[in-house]
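One protein chain omitted, others in place.
This part shows chain A:
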Amino acid sequence: MNALVFPLQGLTIIVCLGVLLHLQFGRTGIVNFGVVGFSGLGMYTTGILVVNYEVPFALALLIATALTGLVAFLLGLLILNLESEAVLVATLAFSTIVFYLVTSESWLTEGVVGLGTVPRPFDVGDTSTSQLLFLLVLVAIAAALLVYAARLQHAPYGRLLFSIQDNETLSRSLGKPTFRHKLVFFTVTCAAMGAIGGLDASVNQFLVPRLLTADLTFVVWIALVLGGRKRVFGAVLGTLLTVGIFDIVIELYVDVPREFAQQLPNVQLMLFGLTLILVILFRPQGLLGERRRKPQDSPTAESRKKVQA
């Protein structure tokens, strides 16, 4: 059981980031290819504050969230008006900058030596109980994000985001200040990614730049695209099928011969790439497909249907 807790924590982190990416990309059409840049910024800010400056974890997390939001706001101000290809490149470049800053500024981040130990946000005395409790907290956060994403589908703000993704010019012609909305939403969701990254610091406990490579971005993207980018549970399904199978099922329960075990991470990334190609070729909307269209449960919709029948 204990062996399961750590990978499950990591998996829940991916789910959280996946739901946030669903909100950015699946709902609003913002092609954020720098997920790890935002989560990494939150992760290292939290780690530095807690380890080097002995700031209480909760306060550090709060500062990290705000800082990530601020950076996302400034970046969004520059790029959110551009074509989606440009947004993709700019966000990817941003995450690369974060990676190299963390690597090179070792006076602050300890560089490749690593920064640690980041404690858990709370401790109930017994380590394994604390770990389990922390996992439950993460699951609760993932659930909250899912509930938010699900509610948003039927809220005015959700319709607004869809309209921006589908036809921004038309949305503007209906009086919607689309750029401002994109900027606000990008800031908020990136800040949330920073918060998730801050919690991830506590999951990893020991921070090294390797945690901030683009691999994490790709894993989140593949999970979301495989599951269904427009669907609330797309990120959950995709994460279970990718990270779940590799980092948990194969890692813990499959007896891989020693000579292959070393190759496993590489094989994993290759398979993820292949999956992405296949999904885009044969099922671009992901396994869950298009957003289901359940009739709006408005008070009058039913009665009108009867009249028409």
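The rule is short, and it goes like this: a residue touches a chain if its C-beta (ideal position, glycine included) is under 8 Å from a C-beta of that chain, and two chains touch if they have at least 3 such contacts; residues count from 1.
In this text, contacts and distances are computed from a predicted model.
Of the candidates "Cytochrome d ubiquinol oxidase subunit II", "succinate dehydrogenase", "Branched-chain amino acid transport system ATP-binding protein" or "Carbamoyl phosphate synthase large chain", the chain left out of this view carries the UniProt protein name "Branched-chain amino acid transport system ATP-binding protein".
The missing chain, though absent from the display, is touched by one residue of A:T117, A:Q165 or A:T275; that residue is A:Q165.
From the options A:F6, A:F73, A:Y148 or A:F218, the residue with contact to the unseen chain in the full assembly is A:Y148. Along chain A, the points of touch with the absent chain fall at residues 148, 151-152, 154-160, 162-163, 165-167, 169-178, 181, 184-185, 188, 230, 291, 293, 295-296, 298-301, 304.
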